[in-house]
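A quick write-up on the structure given underneath.
As you look at this complex, bear in mind that one protein chain is not there, while each of the others sits in place.
The letters A, B and C name the chains in turn, as written, and every chain counts its residues from 1.
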Amino acid sequence: MFPRSIQKLIDLFSKFPTVGPRTAARFVFYLTKLPKEKFDELLNSLKDLRQSIKVCSSCFNPFDPSESLGKAEEILCPICRNNSRDKTLFCIVEKETDLIAIEKTKKYKGLYFILGGTISGLKKNDKEKIRIEELKQRVRNGNFQEVIIATNPTVEGETTALYIEREIKPFNVKITRLGQGLPAGGELEYADEETLSSALEGRK
Amino acid sequence: MFPRSIQKLIDLFSKFPTVGPRTAARFVFYLTKLPKEKFDELLNSLKDLRQSIKVCSSCFNPFDPSESLGKAEEILCPICRNNSRDKTLFCIVEKETDLIAIEKTKKYKGLYFILGGTISGLKKNDKEKIRIEELKQRVRNGNFQEVIIATNPTVEGETTALYIEREIKPFNVKITRLGQGLPAGGELEYADEETLSSALEGRK
Amino acid sequence: MFPRSIQKLIDLFSKFPTVGPRTAARFVFYLTKLPKEKFDELLNSLKDLRQSIKVCSSCFNPFDPSESLGKAEEILCPICRNNSRDKTLFCIVEKETDLIAIEKTKKYKGLYFILGGTISGLKKNDKEKIRIEELKQRVRNGNFQEVIIATNPTVEGETTALYIEREIKPFNVKITRLGQGLPAGGELEYADEETLSSALEGRK
Partner (left out) sequence: MFPRSIQKLIDLFSKFPTVGPRTAARFVFYLTKLPKEKFDELLNSLKDLRQSIKVCSSCFNPFDPSESLGKAEEILCPICRNNSRDKTLFCIVEKETDLIAIEKTKKYKGLYFILGGTISGLKKNDKEKIRIEELKQRVRNGNFQEVIIATNPTVEGETTALYIEREIKPFNVKITRLGQGLPAGGELEYADEETLSSALEGRK
C-alpha cells in the first residue's frame, strides 16, 4: 500500500520504543511534509549524535566527550568525573531514563551503573542481556559503602535485583533497595497488599 | 421523564459513593425487574443492617453486637475487644474500607480509629467533618506507644495528617506515618519526584 | 471479616449492575453512617417503587399507573397511551435505558418495545432470555409501517437483531436498523473498517 521507501521507514520507526505501525506511519508523513532545512537539521542531528556521543566506561551512561573542556579522549561521563559526587554511594539502575528520574529528585549524590535491561530468568541467555560482569568488576574495584539496587519493583526488576544481590554479595558491601510504599497521591483502599504491607513496615 | 417513584430512587442512589444518575437509573431498572422474593430479601437485609449494626464506641467501626456471644449491650467491636491485639499500637484511618485494607495485609496487630473523613483546610467547618475530639480523648486515655497516622498520601490526607499531628502532639506519644515509596509494579521512570525521593530516603 | 448483616448486604449490592464487592462494601458503609430519617427515606422509596410501579403491558417499560389521572388500573405507560405518538412506527430496544437514550434525542415519535436483553446464540436457553413471543404478538397485532430494530451494534446486539428479523419477517412489515457510521467526535484514522465502510455507504 505504501511506496517502498515509506514502508521501509515505517518498519524502522516501528522498532522505536512505544511506537507501533500506525504511529510510525504518522512519523513518516510528518517527515514527508517537513521543509528541506528542517529535514536536514534532523539528519545532521542524527549524524552528530552518532559522532559525538560515547558511552561512559564506568557507568555506561551516554555522554559527549567534547563537552568536557575539549578533551575528546575523555572516557568518563560528567557524573563519574564530578569530584563533588559521593564516590562511596553506588546506585544500579535498569536504564538511562531511570538514572535521569533519580537525578531529577536532586536527593542522590552518589555514582550510578546502567545495567542495560532486566532478566526474567536465570538462564545463560537471560544473563547476557545485562552488564553483570562489568557490574561485578565495578563493585570489586570500587570503594563503596552502600550499593543501592534501584531496579523497578516489577517482576522482572525484582528477579534482576535478586540475581544482582547474589552476585555482588561476595564483595561484602552493604546492599539496599529503594523503599516501597504508597506513592504520592495513592489510596490505601486501592493499594495492593504487598504495597500496603511495605508502607506499614516502612512507617516512620 | 421518569415516574416519580423511580426518579426519587434515582436521586437517592445518586448519593451513594461513586454512583451518578445514569448508574442510579440502571440500579432502579434492575430493581423493577427483581422477583418479589429477591426484592423483599433486599428490603429485609436493609432493615436488618439498621437494627443489628452498631458503631464501636472506641474505634467507630460498625459491628454487630449480637455476634459477640449474644451480648446485645456490647459497645466494642471485635477488634477493640480482642485481647490478643496489641493495645499499645494505634492506627488512625480515614474510613472503614481503609481499616479493612490494612487488616487484609495481616501485618498489623494493634487498634484502630476511624476518623470519618478528611479535612481540606483548617476552618471550623472543615474540622467538624472528622472525629477530632473523640480522637484526642482516645489518645489521652489510651496507653499507646505509637500512633500511626494512616491517612492517604493525597492532598486532603496530608492536610488531615498535619492537623491531627498538631492536635495529638501534646499527649507525648510517638507519631508515625505510613512509608511512602514505589508501589509494587511501579516504575522509576514514571514515578513523580516526591515518590522517588521517598523511595530513596526509605531505602533499606 | 464483616459482620453477617453487612456481608449479606454486600452480597446483594454486588448483584446490582456495574457493582463489585469493593463498591458494594462502600455502599454498606455509606448506609451505616446515614441518619435514621435518610435511611427510612430510602426504605420507603424502595417500598414505594415496589407498590407504585407496573410494567407496561404493551412495551414493557416500567411506569406509575397512579400518575395517570388516578387510574390505578391503567395498564399502558404514558408513551403507549399518548395519542400524539406515531402508532405506525415501532422501535425495539434491548433495555429501559436505551429507550431513555432515544427519548432524549427528541427525534423519535413512535412506540417502543423493550426486549429485556440480548441473545448470544440460538439455543432454546438463549431465546428465553428475551420477550420474543410478546414481540411477535405485538407486531402481528400492531399496524406498523416500520419496525426499527435498535439493538446495539455489538456482537450480541447484532445476533439478536438477526434473530428478531427472521422471526418478524413473516408479518410483512418494513424492517430497519439504526444507521452505523462515525460517531460525533470520531476520527477516520482510528475507526475500524466496518464503521468506516458504513460511514462511506451511508454518506448523504
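We adopt the following convention: contacts are C-beta pairs under 8 Å (C-beta built on N, C-alpha and C of every residue); 3 or more make two chains touch, one makes a residue touch a chain.
Just so you know, these numbers come straight off a predicted model, no measurement behind them.
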{"item": "Interface partners of the hidden chain - shown chains only, full complex considered", "value": "A, C"}
{"item": "Per the touch definition above, residue among C:37, C:73 or C:193 touching the missing chain", "value": "C:193"}
{"item": "Touching the absent chain when the full complex is considered, from C:34, C:55, C:162 or C:178", "value": "C:178"}
{"item": "Chain A residues touching the omitted chain (full complex)", "value": "1, 3-6, 8-9, 12, 16-18, 22-23, 25-33, 36, 39, 41-43, 45-50, 52-53, 55, 62-64, 67, 95-97, 100, 103-104, 116"}
{"item": "Touch residues of chain C, complete complex, unshown partner", "value": "93-95, 97-98, 101-102, 104-105, 107-108, 148, 150, 152-154, 176-189, 191-204"}
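Convention: only the chains that are shown with their structure count from here on.
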{"item": "Chain occupying the most central position, where position means C-alpha average", "value": "B"}
{"item": "Intercentroid distance (Cα basis), chain C paired with chain A, Å", "value": "53"}
{"item": "Whole-Å separation of chain centres (CA-atom averages), chain A against chain B", "value": "40"}
{"item": "Numbers and ranges of chain A residues touching at least 2 other chains", "value": "189"}
